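Reviewing the structure listed below.
Only a single protein chain was left out; the remaining protein chains are all shown in position.
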Amino acid sequence: MPAPTNAQLVEFYKDMLLARRFEERCGQLYVQQKFSGFCHLYIGQEAVSTGTLNAIRKGQDYVISGYRDHVQPITLGMSAREVMAEMLGKSTGCASGRGGSMHMFSQKLRYLGGHGIVGGQVPLAAGVGWKIRSMKEDLVCLCFMGDAAINQGQFHEALNMAAIWDLPVVFIIENNLYGMGTAISRTCSLNVLADRAKGYAMRQAVVDGRNVLNTYAQMYEIIEETRKTNKPILVEMQTYRFRGHSMSDPQTYRSKEEVERERSQDCLQTLRDHMVANGVATDDDFDKWEEEISEVVEDSVVFAEESPEPELHTIYDHVLAP
Amino acid sequence: MATVMEMPKLSDTMKEGAVARWLKKEGEKVTAGHPVVEIETDKATMEFESPASGTLIKIIVGDKQTCDLNAPIAVIGKADENWQEALDKYNSKKKGGAAAPAKASAPAAATSTTVAAAPSASVTPTSTLDRLRASPLAKRVAADKGIDLRSIQGSGPNGRIVVRDVENLTGGAATSSVAVPGFSAAPAAEMEKVPLSMMRKTIARRLVESTSTAPHFYLTISINMGPLLAWRKATIAKVSEAEKFSVNDLIVFLVSRALRKHPNINSSWQNDFIAQYNSVHMGVAVALPAGLVTPVVRHADKLSLVQIAQKNRELIKLARDGKLQPDDYSGGTFTISNLGMSGIEEFTAIINPPQAAILAVGSTVATPVVNEDGDVEVEQRMRVTLSCDHRVIDGAQGAEFLKTLKTYFEDPMACLFMG
Partner (left out) sequence: MAVISYREALRQAMTEEMERDPTVFLMGEEVGEYNGAYKVSKGMLAQFGPMRVVDSPISEAGFCGLGVGAAMVGMRPIIEMMTWNFAIQAFDQIINHAAKMYYMSGGQFPIPMVIRGPHGAAHMLSAQHSQCVDHMLVNVPGMIVISTVIPADAKGLMKSAIRNNNPVCFLESEMTYGREGEVPDGEYLIPIGVGDIKRKGEHVTLVAWNKMVYLALEVAEELAQEGIEVEVLDPRTLQPLDENLIFESVRKTHRLVVLEEGWGISTIGNYIVDRTVTECFDELDAPPARVHNHFVPMPYNETLEHEVLPNRERLIAAIKKVMYR
């Protein structure tokens, strides 16, 4: 694995900063009632998206995810404008206002969607793996899911099929310790979630998802191994969300101390410290990037707010494909 | 103060009215008591007088349009008066509010009929339809054909009128239809739709009512007409033109006299009693191109033969001219239907409700008869058939009446003596 260059480090940092500021702005817009429905923020988990998705062949390898899906398409290259417009349900959104917070899609980026049924996307990833195998492509499919998805039947069915047919799928459990408001330790008998793979004689790995450099390095190895062997793998990605499950979450299930302890390992601060220590950037650079990112986020909000609503006569568009 | 003119009820059996034509145009002066419109009832077309003097400011129901009874048909007032205001005031006063709108169907040419002479229950306009059960298709077909669904007995569940009931009434398939195996309607190309006149509708309704409610039985007797015809021939040769009489006049005369002797035949079924009439008001069926009319010779049993002949001539002319008035065709107590002049030797007639009987008269035919000595002779014979409503008349009573009738016909002197 080639070590990330300084330019890549800057890129990683700016990607995570954009994710952080974008999600913070989403939270503000939500409480201002600029949009409604669901809003599952990614704050705290940025290193997972940045570290993992920079380790794939963007636009070629496939990525599919659950409903905490605002940030991954941005890492893949989607503009903040398209995501924000989708948040606001506008016709310029990445799903033309039909999907919303949980359903970001991009055919071009091979981002196969945010999906709203816990575990429902896991068999879909097996299907993508089936296509890669059938067409003998040199590609992989990444499948993100929350920790609670591993208790769904479809998760097991999909892992079983991926294992028996050697489907090149990297199944990634983003273990942020809570399935909605319930600690995963209360709903799963395993201490190591990746041990689910043992039931299917599947490769497994546990990855530190709080440090983007670790994440990138480990995921790069895993992805390339999968590409080479077509053997699927179950990755437990250790991470933490600083915010509630959704905007309406009072977070009574965890202590403030726990949240503060996690915040002390904030992926943004960790990378910043690394870059300063290694002379990659100065405080001025970080201030400049903060300003830059702030402009990108504000631009996305203005764009989304000024974008037109989908027209009523288009209501039947996209029900059936021609 | 404007006056709203309503569709008058001009006969007991009238269920809706039609304007045949307005005699005045909108804007013309009208005078109270002078004819302003011709109304077509189920029986006749009659002039109807203006209820007020002034200007005919609005015609609501135009020529050839029908409407419910008592629905407003015109507004009469001062030339500059607002007819809409007057109509609104009239409607709000009238319980139930809205005026019944004119219906689109055009009635057929006016004629008159006395198929019905009986009083009928008063009819509530418009709302009756709400209580009718009819399939949507039956309603549509009935509306297309101008058939009043109220005249139809439904054969479906809960008396629902279904399309076959409408078609049975009109005797043809209105839609690509169904129903009875073995029955297939003629292709549409081979038929012509004949619109129903008010008269035709009334005949249909009354006769269906008669056959479905009055249990009929029939008695036939053969009469030797030789002596009577010889007497008539000799007599009319001697009298003036005004005093001449037909065989039909003779029949009316003699039957009336016989009925006086048998009041149980000259009667009617009234549901909770039987009405026996003291006078004979003789209905005489007259065939017209548009249908059947039955003008009534009042007090026929008290008129002389010459008077009967004159009255018959007068009524037939009125009938042919479509000028019969309700008094001319209502209140009959018995009916004679004579198809003898058409060469029909014998037939049965349907009773004209609520009368209890009708006499069907065939033609007089030279017939070989075995006489008392066992020899065969040729006689001029006429066969008459009495249709009786068994609710009123029993077989023996009918037979007694026919025996009297035979005696009067074969021996007119006996009529003088007995009648």
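All chains are identified by letter, namely A and B, in their written order; residue positions are counted from 1 within each chain.
Convention: a residue touches a chain if its C-beta (ideal position, glycine included) is under 8 Å from a C-beta of that chain, and two chains touch if they have at least 3 such contacts.
As the structure is a computational prediction, the values presented were derived from the model and not from experiment.
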Displayed chains that the missing one touches are A, B
Across B:Ala20, B:Ala52, B:Leu87 or B:Ala138, the one contacting the chain not displayed is B:Ala138
Of A:Leu9, A:Cys26 or A:Ala95, the residue that touches the missing chain is A:Ala95
Given A:Tyr13, A:Tyr62, A:Tyr220 or A:Phe303, the correct residue touching the omitted chain is A:Tyr62
Residue list for subunit B contacting the dropped chain reads 135-140, 155-157, 162-164, 175-176, 178-182
Note that subunit A touches the absent chain at residues 62, 64, 93-99, 103, 105-107, 110, 112-113, 115-117, 120, 122-131, 133-134, 153-154, 156-158, 160-161, 164, 317-322
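Definition applied: only the chains that are shown with their structure count from here on.
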Rounded to the nearest Å, the gap between Cα centres of subunit A and subunit B is 92
